[in-house]
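Some notes on the structure that comes next.
Selected chains from the complex are presented in situ; the others are not included.
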Amino acid sequence: MGRIVHITRRERFSAAHKLWRNDWSDDQNFDTFGKCANPNWHGHNYELFVTVKGPVNPETGFVADLKEIGDLLKSKVISKLDHKNVNLDVPFMAGKLTSTENIALAIWDEIVSDMNGLGCTLHCIKIVETENNYIEYYGD
Amino acid sequence: MGRIVHITRRERFSAAHKLWRNDWSDDQNFDTFGKCANPNWHGHNYELFVTVKGPVNPETGFVADLKEIGDLLKSKVISKLDHKNVNLDVPFMAGKLTSTENIALAIWDEIVSDMNGLGCTLHCIKIVETENNYIEYYGD
């Protein structure tokens, strides 16, 4: 078997969201979520980094075909999130708090089994929300 | 009089918006504005670069006090836009299409006279909407 290499693909999506619980009072929401609870939403240019790992295929020199990974991410993730409202428009976020943590977990669940079909294993979902904060999930 | 230098201050705001005209049909809006017309909004991490120019003050070595410029931008611009909905929450955008062009023009109008009070002249408002596009307005 080949040596194990990690490969990362970046995609981007621009989306609106707010942090808000309907079962809480307005005050509870503002106390907990601060300006992220603005009732009329706010938004971000999110960066998504998807890392997979696997042995290098000696036929191609690839761990996996980056174009196939990109196509999968576009059809299952980016087309659902880009230029959308994460709270209202995204099936895999329905009923969830739209924290960056929860978006990362949901993207993991959406694609983890598909990656096996591409000959590699999902290793990390990283989402950069602003230049000052990002989230990583490694499947733990 | 001192030599003329340009100085630029960067600020950031994360906001939701959509491109939409109420006096147009849904089809007209989608035809013209594409995915930017998503009814439930989308959003961006906007970067704002404000450039002023003026002679270097020989007392201080400054064109203008960057802290004063930053404070002015925070109170008159960023506090109105950050974690807000540009269409619904921002007084100086009321009734306007929220294109990046129009946001840049409105910010210019909000601060152009204040800059004179800080001893310099407003030269450019630049807004970066995504890593692939930005707008500049020079007062023409």
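Labels for the chains are A and B, by order of writing; each one numbers its residues from 1.
One rule holds for everything that comes next: a contact is a pair of C-beta atoms (placed from the backbone, for glycine too) under 8 Å apart; a residue touches a chain by one contact, two chains touch by 3 or more.
As the structure is a computational prediction, the values presented were derived from the model and not from experiment.
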item: Overall copies of the shared sequence [whole complex; 2 in view]; value: 6
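Basically, only the chains that are shown with their structure count from here on.
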item: Centre-to-centre distance between chain B and chain A (centres being mean Cα positions), rounded to whole Å; value: 29
item: Residues of chain B touching chain A in the complex; value: 12, 14-17, 35-36, 38, 40-45, 82-85, 88-89, 130-131
